[in-house]
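Beneath this line is the structure, given in structure tokens, with notes to follow.
Every protein chain of the complex appears in place save one, which is left out.
Note that the chains are named A and B in the order they appear, and that numbering of residues resets to 1 at the start of each chain.
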Amino acid sequence: MKLILLIDILGTIAFAISGVLTALNKRLDPFGILIIAFVTAVGGGTLRDILIDANVAWMRNLTYVYVILGSTIFAVIFRKRLGYIRRSLFLFDTIGIALYTIVGVEKGIAAGFHPIICIALGTMTACFGGVLRDILCNEIPIIFRKEIYATACILGALAYFLLHFTPISEDFIVIISGSIVIIVRLFAVYFNLSLPCIYRKDKLES
Amino acid sequence: MKLILLIDILGTIAFAISGVLTALNKRLDPFGILIIAFVTAVGGGTLRDILIDANVAWMRNLTYVYVILGSTIFAVIFRKRLGYIRRSLFLFDTIGIALYTIVGVEKGIAAGFHPIICIALGTMTACFGGVLRDILCNEIPIIFRKEIYATACILGALAYFLLHFTPISEDFIVIISGSIVIIVRLFAVYFNLSLPCIYRKDKLES
Partner (left out) sequence: MKLILLIDILGTIAFAISGVLTALNKRLDPFGILIIAFVTAVGGGTLRDILIDANVAWMRNLTYVYVILGSTIFAVIFRKRLGYIRRSLFLFDTIGIALYTIVGVEKGIAAGFHPIICIALGTMTACFGGVLRDILCNEIPIIFRKEIYATACILGALAYFLLHFTPISEDFIVIISGSIVIIVRLFAVYFNLSLPCIYRKDKLES
């Protein structure tokens, strides 16, 4: 459990800092930066909790609030040097996405939803913080334009269900499906993979 | 009941394809296209269900999910030939809007809301999928700029309540008020009607 708490916190830090970087890029003021950091970190889970009519996690557990506040202040102060921890941030982010996906899937199962809806809830938990961040910053969500990690989340969430048809134990299923999210994402970034482009190259300039 | 189910599915198809077309226009990737199709088709009803604190319909009834998935794949594959079924799509869309309006009004009544709120819920059900689609695609919602069908929904929803003061039976009230939505919309498109412009013509270039 302590490992999961640690991963959760590292993921929240990475998400919050990604929000701060987008907000700085848009030259928002300190209040705007804080809101964007917050929405990026907890937006996906909040949307999930509203849809399944559950209590919103960060409103009852202040750990998230403190972590996001701290990360935001840290990121604003050291914004010129965040390049040095770029790799760590990317790793935290990837591990956080894997965890968020599994958490979303499990909350869906606990609420009695169909596997397809659970996969959607897992993907939403991991991806929609970034979607809300981009909408608040007046951009088309980057995840809709350029594959970042949605496919990794969907595949990991799918594996979670398929592995239940095998004799693998619950704990291992979580580890394996989480690892699938991480590996698919690392591969996609390393080999610069993305979903097949459905637009003709020659039209790309239009 | 089977007729209503059929209308519901045809409306969902038309809404999803409208989302796909907007997403293709913005050159979104397959994941983005799917999300926009989904949000366009079920966004209005989802917002309504969250506001009245009801269960979100598509999360418990997977018919919508399958129909939207199928429509999206169909529309992406045959995107160059959608022009051929343009008229059918417009018809499905119009009938779907009428049905969504009535469904929204009836859900409002069932939850014990005032007629004005029920009319707002009916209009929201029919119109806010498109609003969310446009926000996610970083556009001012088209329905706020150019009358598309909001007035048709409001008039149909209003008729639904007024007809209850007459001896007309419940079934007929649904048919008549739904027809009003359809007829007002067809008239508006055919004669290119819109809400009165409140801006002076001579300022239009500014």
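Just so it is clear, a residue touches a chain if its C-beta (ideal position, glycine included) is under 8 Å from a C-beta of that chain, and two chains touch if they have at least 3 such contacts.
Everything quoted here is computed from the prediction, not taken from an experiment.
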item	value
Touch criterion as defined above, residue of B:52, B:91 or B:189 at the omitted chain	B:52
Residues of chain B in contact with the chain not shown	50-53, 113-114, 116-117, 131, 135, 138-141, 143-147, 150-151, 194-199
On chain A, residues whose C-beta touches the chain left out of the figure	23, 26-32, 35-36, 46, 50, 53, 55-56, 59-60, 62, 65, 76, 135-138
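Convention: only the chains that are shown with their structure count from here on.
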item	value
Inter-centroid spacing, chain B versus chain A (mean Cα positions, whole Å)	31
